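With one protein chain held back, the other chains of the complex are shown just where they sit.
What follows is subunit A.
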Amino acid sequence: MFVKEIMKKKVISLKKHNTIADALSLLHKHHIRHIPIVDDDQHLIGIVSDRDIRDASPSILDSEINQALLDHTIDQIMSSPVVTTHPDELFEEVANIFYEKEFACVPVVHQKKLIGMVTEKDLLYAFIQLTGTQGPSTRLEIRVPDRVGILSDVSTFFSKRNIKIVSVYTYPTPQQSGFKILVFRIQTMNPMNVIHDIKQSKEFEVVTPMREDNE
């Protein structure tokens, strides 16, 4: 999955001479949290977050609100230079940017022009799709040894029973080195036969809902 597939293409931006008041009204009108600042050629020159804008706004608790503050131009508070990404970048790279830089939005630039925005929400949606919760399915967790060919060995159980795999992902087991958990969503309401097959193999362990306290 590429950035171009998960980004928002309809970008709401401002020019550097726009005011903080303009930015505030955009935030409210479009329910967004980041506004890119561009020049006349759509080149990205800065970005402001809702927090930048609120920091620069009068407090609602002030008895006398200094409206003049809101008339400052946006380039006085914008962040620059801006961390950007490319439309052909992989979506998981954006996750790295968010995690490492601790921000929640990155503009997408192509041939020097701003063409899209990726926010935390877009990224989360991509991950939701990866987990396959959008189609009716049963979820199965299988503990497997971390070795060559393991995924093909396990998927054979499903194909033999004519069961479609809706999604698959894997995560490490911190408690047990040399093992991994495979998480499948499979298109069946009756996983009993395939669970039986997997258990018979003795090599893999199906993780079932917890019954005991420290299971």
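Just so we're on the same page, a residue touches a chain if its C-beta (ideal position, glycine included) is under 8 Å from a C-beta of that chain, and two chains touch if they have at least 3 such contacts; residues count from 1.
Everything that follows uses one rule, which is that contacts and distances are computed from a predicted model.
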Protein name (UniProt record) of the chain left out of view, among "Cell division protein FtsX", "Spore germination protein", "Acetoin utilization protein AcuC" or "ABC-2 type transport system ATP-binding protein": "Acetoin utilization protein AcuC"
Option touching the unshown chain, where A:25, A:76, A:96 or A:190 are the choices: A:190
From A:74, A:123, A:163 or A:198, residue that would touch the chain that is not displayed: A:163
Touching residues (missing chain, whole complex) on subunit A: 133, 135-141, 161-164, 185, 187-192, 208-213
